[in-house]
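Missing here is one protein chain; the remaining ones are kept as they sit in the complex.
To keep things simple, chains are lettered A, B, C and D as they appear, and every chain counts its residues starting from 1.
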Amino acid sequence: MTDTSVDTGAGTTAGGRAPQPTGGNGAAALERRAKRAQRLRRLGLHTASLVGLILVWWLVTRLELVRPLYLPSPGAVWDAFVTANTDHPVSEGSDRIVRGEQNYYLWEHLVASLQRIAIGVAAGVVVGVPLGLLMGTTWLGVLLEPYLNFVRSLPPLAYVGLLIAWFGIGDTSKIWLLFLAAFPPIAVATISGVKGVREDQVNAVLTLGASRRQTLTTVVLPSTLPEVLTGLRVGVGFAWTTVVAAEIDNGIPGIGGLAYLAGGQLRTDLVIACIIVIGFAAIALDLGLKYLERALVPWRGKA
Amino acid sequence: MTDTSVDTGAGTTAGGRAPQPTGGNGAAALERRAKRAQRLRRLGLHTASLVGLILVWWLVTRLELVRPLYLPSPGAVWDAFVTANTDHPVSEGSDRIVRGEQNYYLWEHLVASLQRIAIGVAAGVVVGVPLGLLMGTTWLGVLLEPYLNFVRSLPPLAYVGLLIAWFGIGDTSKIWLLFLAAFPPIAVATISGVKGVREDQVNAVLTLGASRRQTLTTVVLPSTLPEVLTGLRVGVGFAWTTVVAAEIDNGIPGIGGLAYLAGGQLRTDLVIACIIVIGFAAIALDLGLKYLERALVPWRGKA
Amino acid sequence: VESGRESTTAADSDCPFEPDESIETTARIAWQPIPNGDLVVKDLGLLEACMPNAKIEWVQAASGGDVVEYYGGGDVDLGLMGSSPATIASSEPKVRDVDLAVVWIHDVIGDAESLVVKDENVTEISQLKGGKIAVPFSSTAHYSLLQALIEEGIDPNKDVKIINLAPEKMPGAWQGDQIDAAWVWDPTQSQLLDDGGTRILSSEDTAEAGRPTFDLGTVDRTFAAENEEFMTMWAKLQDHAVKMIADDPDAAAESVAVVLGIEPDAARAQFEGLTYLTAEEQAGQDYLGGKLAEDMLTTAKFLLDQGGITKVGTPEEYAEHVDAGPARRASE
Amino acid sequence: MADAVRTPHRQPVEIAGLSHHFVVGGAEVPALDRIDLTIEPGEFVTLAGPSGCGKTTLLRLLAGFMRPSEGTVSVAGEPVRGPSEERGVVFQQATLFPWLSVRRNVELGLRLRKVDKAEREERTRQHLELVGLTDFADHRPYELSGGMQQRCQIARVLANDPDIVLMDEPFGALDALTRERLQEELLEIWRATGKTVLFITHSVDEAVFLGSRVLVMSPRPGRIVLDESAVLTENGERAAPDHLRALPRFVELREAVREAIVAGQQPA
Partner (left out) sequence: MADAVRTPHRQPVEIAGLSHHFVVGGAEVPALDRIDLTIEPGEFVTLAGPSGCGKTTLLRLLAGFMRPSEGTVSVAGEPVRGPSEERGVVFQQATLFPWLSVRRNVELGLRLRKVDKAEREERTRQHLELVGLTDFADHRPYELSGGMQQRCQIARVLANDPDIVLMDEPFGALDALTRERLQEELLEIWRATGKTVLFITHSVDEAVFLGSRVLVMSPRPGRIVLDESAVLTENGERAAPDHLRALPRFVELREAVREAIVAGQQPA
């Protein structure tokens, strides 16, 4: 099904409205133009809803419906955001200049976390997809499934201590934690995808002479791809939610570590600035994954 | 694809080995017997691997490869488990009897957490599935998707303070947190499932006179069901991982809260007992969900 | 399973004084797992016994910051927190969100929080230059550590690497040689000492240098004003617990052990590192009666420098957030 | 809405200047080229043409599954904006719902339109019988053979009693006997109800035998190259099936259709 007009069933021409006859004009060009218009409309929609949201937020704080301890005004958060990205005096009037927060700019904290997430999620894919394929197609699934379910339900806060004891307080333990967050949804989605592979597609490739391994790579994997990508998106989301738990201990630089410290100091404005930065970074990452999905799985809903 | 012999393609007769000819003997009965045998074999496999694992654990602690502070022996953990489930003197010889841990038995802590998770996940389904259907089929998807991605990537530890401020320190804020953990994977999976619905199945039901709502309930929802269930399983798993974060503050009774308190007192044996209880409870829950899946979606991989 | 079940076996304990049946307040009290009189009061159900018609709710909190948030949400009326969060909460702009007063000093932190070093050749904090020191940030230990470093002329941002680490994770990092020292409390402190660590400084020392740290009892000021009798009884019982720690440490330790879920012996050992003050001592000039407000001002100035707060209040403002009333009434 | 048998509308299906192309990898692939066609109510139009000439595309445009690149499709004067219950579709590849039993699949349309239970059950029973699936009513679609799936689909559409029936090679997967039986049943239903039918087939014989009007399309891009009335009468009455094939007009028409298909395929 296409993106916007799914349930009308008129899937071919995007946008849902029938284009007018246009004489000799190249219809591919026409389609491109319609797409651009649609993209613009979308952007408008998002901007409008964002502005609306900020306005509501501003009003709520302005009317003092919520105490600033919990919800500072947009202005205060913006100030915290700017301060965290610049060299600034430690307090008003002081001549001691500090760099950002905890000696790193906010964007440096973000980059540090992004690196950890990237490695953790990459490891999650490298382990989760083959493991999922294996578990979905062999008796290993029966054996390992309970352990997978065990691991994927453990609260990081309960076992992060063990990780630190084993892998130290450096990045290794943090990456492990992010990996352990990202890999189970990827593995679960892969297994579920494998179960949905059409029997006759497997049969077909076997009659063409595929070996066990070739069946996996030429049929099971591509046909599982949509679910793997959904799993990946969920996994990345999980990794983000775990970034604070991962960076509670020795997590500077790191946006999660910063948010935690700021929380401990009751600096809600900075906490919310961190939250928003995390949210936007996550949205951007997810957008990228969606483009990947569209490029890799053009046949979804068609066959 | 069936459960065990997927990639051989011999999907119809479970077990992968051809049953011998049996004369007039009812073949359905034969199949039932084969299934029972398989179930027994599975149980054996699991027991064996569990025993093996405990043995390795015991050896590791016995040979003192790891300090008991990080990994206590199975015996110590068992003792902590038993103590936590009984009335026992505060110390040997003392006549002050305490009940379990923190005045609750361990199983009561577990039940308390299970209640919260059940409510949170139920809310996640009630909100996530309709929202996912709506977002997958209407322009609301375009509008809400960034917000969904925003919410699903927020680290609970960063915003649990806000929840407490809004919903108090009682169960409400904890359930909210668990809801916010469980609902995004459900919604994301639903959206992804909707995208995979075959266009012609939607077309078919529309030519039968289905309204918009009827299309959703009679075609989109059932055909999305496998992915919704995968999402639900991931969501439940995720709720479990969040249970400590939810119960850090005023989380007694609660297995997550107990694990957190025990951790602060360096009582690793109790922490690990909690972890194992959480893990087993999660496995049991997941098993139930898998049965549900098998009962609800018998056509997977066939059409 | 319902929450709020309190100790079953000790709840029938008697009130040490004449129970006051006229008090019908509902009081919600935030507690933290710190071995002091508050836990004894909680475990023995003294408040419940002495004010049979009052409704007491105990709310567990993981840190002082959490308690401040509880106040902000209107979820608690009394709460225990360290001197740093109490100072933050008494400074602009937080004071606008939570209006609380310090009414009790549960303990003065002494050897209970100390700097333990790994290398036995290190005897001076200055020798830690270039090393890694672990401490839970935003805690009283963090404050003491920074004070001690600055005292010695060591720049906490440059000369040493200070790492935020939760106490329960320190033994692992310690074992793995990832930290050179830690400023921390029990049971981690004892664990590190057992693991070959040496104590070179403690909060006792920083206190002597004029930078004491406390675990403070706080109350919502409106609540305190409206419930004077309750506050008095509360302070009397806290005083009773303090005296019990001094006079019958075994019984007190048992209560603490029950709440913390540890051995009574371990609990008893932890008493050693803390100084407990009777109501009379508290009400005096050295503490609630005067100096505590100054200590808070000092703390505030320091926190400003560290970026913890944005503005230091006037001495009068801090004095306003200290209320020796309940302690004084209790000691009479 | 709730009455199962409706009086068919008396308005034609009009196709004007209809062109359609698909965009494949940025390039345009033409499928239909300026088709003008009016189907009168009650006509049984059969459509033949080489594989890939655009028959299914035309049917899908009529059904409202896609919007044409150019031109218009209208039914009863109203432009087609999407699928509707008045235009039932038998798909080339059966689209049964695997979560419903055969019976449920067949009665789905009636359920959706809230036809009352007694009537629904009766119509379902009738149509299951019609396609010979009575014994398989409680099976799931994936437990049926290919031909049985196709029959189930036909029952589903006919049970819903649409004014216009669009059928894309409905009998392609059936054995000769079943096929003949269903052909006659379909004609019977058509005669009794006056439905408008568009019937795509590969069998020239079937096209001429069933149609009251026969169309042939040429491939790439699809154009209509033959459009003949095929109301074969014998003494002024529609001829009985047995006699029909013997009529000289039948043989003649069959030859014409075959030639049109061959001619259309030549340049490709």
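As a convention for this text, contacts are C-beta pairs under 8 Å (C-beta built on N, C-alpha and C of every residue); 3 or more make two chains touch, one makes a residue touch a chain.
All values derive from a computational prediction rather than experimental measurement.
*Asks:* Quick one: say which of A:V127, A:A210, A:I276 or A:L289 touches the chain that got left out.
*Replies:* Going through A:V127, A:A210, A:I276 or A:L289 one by one, A:A210 is the residue touching the chain not shown.
*Asks:* Taking the full complex into account, find the residue in D:T38, D:Q126, D:S145 or D:S229 that is in contact with the omitted chain.
*Replies:* Among D:T38, D:Q126, D:S145 or D:S229, only D:S145 touches the chain that is not shown.
*Asks:* From the listed residues D:R34, D:R81, D:H202 or D:R223, report the one that touches the chain absent from this view.
*Replies:* Of the listed residues, the one touching the omitted chain is D:H202.
*Asks:* For chain A, enumerate the residues touching the unshown chain of the complex.
*Replies:* Within chain A, the residues that touch the unshown chain are 198-201, 203-211, 214, 218-219, 222-223, 225, 297-299, 302-303.
*Asks:* Going by the touch rule given at the top, which residues of chain D touch the chain that is not shown?
*Replies:* 22, 24-25, 29, 48-52, 55-57, 92-93, 132, 136, 138-140, 143-148, 151, 168-169, 172-179, 202-204, 258, 261-262, 265, 268
Definition applied: only the chains that are shown with their structure count from here on.
*Asks:* Using mean CA coordinates as chain centres, what's the chain A-chain C distance in Å?
*Replies:* About 40 Å separates the centre of chain A from that of chain C.
*Asks:* Which integer distance in Å separates the CA centroid of chain A from that of chain B?
*Replies:* Computed from C-alpha means, the inter-chain centre distance equals 21 Å.
*Asks:* At least two other chains touched by the same residue of chain B: list those residues.
*Replies:* In chain B, residues 67, 69-70, 161, 165-166, 198-199, 203, 206, 248, 260, 263, 302 touch at least two other chains, as defined above.
*Asks:* Quick one: which residues in chain C touch 2 or more of the other chains?
*Replies:* Expected reply: 69, 72-73, 168, 171-172, 175.
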